[in-house]
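Excluded from the complex is one protein chain; the other protein chains are retained at their positions.
Labels run A and B following the written order; every chain starts at residue 1.
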Amino acid sequence: MNRRRAWTAAILALLLPVPACHGDEGRDRAGVTLRMLVPANERPFWLPLAESFSRARPGVSLELEEGPVPTDLRESLTTSALLSGDGAFDLVYLDVTWTPKLAAAGWLRPLDDDFGEGKRAELLPQALAAGIYRGRLYRLPFRTDVGLLYYRADLLAAAGIAPPRTFAQLEETARRLQSPPDRWGFLWQGAQYEGLVCFFLEVLHGHGGFWIEPESLRVGLDRPEAEAALAFLVRARAPGGISPPGVAAYREEETRQLFQGGRAVLLRSWPYVWRLAQREGSAVAGRLGVLPVPTLSGAPGSGTLGGWGLAVARASRHPAEAVAFLRHATSLESQRLFCAPTGFAPARIDAYSDPALLAANPFLAELLPIHASATARPVVARYAQASDVLQRHLTAALAGLETTREALAAAARETRLVLGDSP
Amino acid sequence: MTGSLARRARHERVLLLLPVVLLLALVVGVPALRVVLLGFTRTELADGVVSSWAGLATHARTFADGRFLSALRNTAVFTSLSVSLEVTLGMALALLLDRSFRGRGALRAVVLVPWALPTSVMALAWAWIFHDTFGMANDLLSRLGLIEAPVAWLARPATAMAALVVADAWKTTPFVALILLAGLQAVPSEVLEAARVDGAGSWQRFRRITLPLLVPSLVVATLFRSIQAWGAFDIVYVMTGGGPGGSTETLSLYAFQSWFRYLDFGYGAAIAVQGMLVALLLAAVVVKLASRRETA
Partner (left out) sequence: MRRRPLATALLSLAVSLAAAWSLLPAVWQALTAVKPEAQITSSPAVWIPSPPTAEHVRALLERKPFARYLVNSAAVSLAATLLALAVAAPAAASLCRMPPRARNRWLLGLLLVSLFPPILLLFPLYEGVRLLGLMNSPLALVLPYAAFGVPLAVWVLEAGFRELPREVEEAATLDGLGPLGRLLRVQLPLAAPSLVAAGLLTFIASWNEFLLALSFTTRDASRTVTAGIASVSGASLYEVPWGQLSAAIVLSTIPVVLIVFLFERRISGGLTGGAVKG
């Protein structure tokens, strides 16, 4: 009898979430330390922000823990840290797509009362909206990213071709100027990972289609626009197409290296390429142009919005100080401090007309209009599942395992299952 | 008198085993139990992670989940291909290293090198080696005239799986070779010599004498390697991320994604547990076959 009770207790103990232990309750106001996980490559640029913050708020300091550089590794680390619920981190530095699930898991503190209209109006509206889940604000954008099209201005000018605005123009430009395998027409990210979804969404929107409507949860993958969009991708890398067969395994870096080596005419990527491609030793330095992604009509397309933001962990024992840091990090001063040396795109609107930032990174002037038309990925709690469904079927179609129609029909069906299930 | 001595010996034996049991219970047993129990729960995200007891319902989800079945198939394909390649290559290496020739000591050290390199970083290197434009694989093959156009290894299901198998075999063949070499060196040379005098060819000697004596070593190598390959994670995570079209996703990868990206803790545990049960079954079959062979 007793033994059985002991077993039950043991089983229950194993099942129940580990209780949070509040170890450093003893520390008082004299010294509050906020903690945050940042990628190793960004840490040096965060340090000045941490310093200026503790100057502005004596007694509060920010400890920056160095995380791995690959995003997916940091995603799992962040997840485990938040899951354990012991306030290991007060601040969360999060990708644009993590917000809904971390909010739905109850790990983030709502910020509605802390940041009113005035503060919100300072930030890029699309980037801000990506931090709102079910009507509540959980994340402030800190730096942003947007998909765009790079082209070899020198090659196009020599051939007398205008920069491509439509998909048809893109295909034609690529075809006319390419000479595979030494120079390919068009490079993009086709591996089974989030980058492919970002690119596909741009093509999809350019064809007038949609993936998931966040309000109604309608799925648009089995509509003709989606089929036309996927057909464009499949055609691009088919034999005799404009993209190398290997594109279906490429991520950002593979495409940048080829493009930077002068081995492609057009590249879909993120703003980071600009700085590296202009570097000394790059085969394309001074020969680049940038465009919004194409559309069917030729109107400026809508690049996928990426970027990183800040949130406050619900388990944090110093929420007031953490909120203060968010305010500090999104000030013009901080944005200048962080974006000037890194070349990252800021999240504040006025930063795009800031003389100091423009001097450090003239490219910003071209980015603001591209940002204005950017599209965020759907804010649904099961975003990761939905994205994986899409990734699998897109790559299956690219590898010839499924026809475009089969792939999209299956993706639409599975996406509805994923969304329908969600609470 | 003898009774108490035997009892004491038994007590001693139990006492000596205690540390192993404690360590494994602490580090493997308790966490594994936690995963097993999690597999009976349903996880929901509703302003918090809500876990509720679900009995077998979470486990039942796998039956209708095409992705689970495909991951199971991929895991089985990966395990069987890589283990058979490793055993074949390992056997060849072991036979080679068992001969005496100049530089044998150096070669022995050299073949162990791959085994000393960490998978997590070598997987990155392998992804680079199989890069269609900059990679070593295409460069070598085209220099040797074996391919005409560069192969996009990681972009097609069959070649992506092949690349994973090669990378895994490269890393773990030394382990198999070591164990087989140990077995080989225990084969009495007098018996082989006698067979040679009787006119048996080298293939016959291998087939009739060496191979049967090697069975226990083969079983050990195959078992340990199959178990490790069944849990393959780093190499897939880094090289293909499970793509293209999910054709290289293994069960470990799927369980990991369910936990750390989908926050679906119950289902991730169910995948892990079912994968383990299948592995258990396979191991039991191998052991059964091996012991029958040994007694026969």
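Just so it is clear, contacts are C-beta pairs under 8 Å (C-beta built on N, C-alpha and C of every residue); 3 or more make two chains touch, one makes a residue touch a chain.
Predicted model only: the values in this text are computed from it and were never measured.
Trainee: For a quick check of understanding: of B:W153, B:W170 or B:Y262, which residue touches the chain that isn't displayed?
Mentor: Counting the whole complex, the residue in contact with the absent chain is B:W170.
Trainee: Taking the full complex into account, find the residue in B:A57, B:L146, B:A186 or B:L211 that is in contact with the omitted chain.
Mentor: Once the missing chain is taken into account, the touching residue is B:A186.
Trainee: For the chain left out of this view, which of A:A88, A:A129 or A:A153 touches it?
Mentor: Here the residue in touch with the unshown chain is A:A88.
Trainee: Can you name the residues of chain A that touch the chain not displayed here?
Mentor: 18, 21, 23, 37, 39-42, 65-70, 73, 76-77, 80, 84, 86, 88, 251-253, 256-258, 260-261, 263, 270, 272, 275-276, 281, 342-344
Trainee: Mind pulling the chain B residues that touch the left-out chain?
Mentor: Residue positions of chain B that touch the missing chain: 9, 12-17, 19-20, 23-24, 26-32, 34-35, 89, 92-93, 96-97, 99, 101, 103, 105, 107-122, 124-126, 128-129, 133-136, 139, 170, 174, 178-179, 181-183, 185-186, 215-217, 219-220, 223-224, 227-228, 230-231, 233-234, 252, 255-256, 259-260, 265, 268, 272, 276, 279-280, 283, 287, 290, 294.
Everything that follows uses one rule, which is that only the chains that are shown with their structure count from here on.
Trainee: Within their complex, state which residues of chain A touch chain B.
Mentor: By the definition above, chain A touches chain B via 11, 14-15, 17, 72, 75-76, 79-80, 83, 101, 104-106, 181, 190-193, 244-249, 254, 257-258, 263, 381-382, 384-385, 388, 391-393, 395-399, 401-402, 422-423.
Trainee: Okay, in this complex, where on chain B does chain A touch?
Mentor: These residues of chain B touch chain A: 30, 33-34, 37-38, 41, 44-49, 51, 67, 131-134, 149-150, 152-157, 160, 240-247, 256-257, 259-263.
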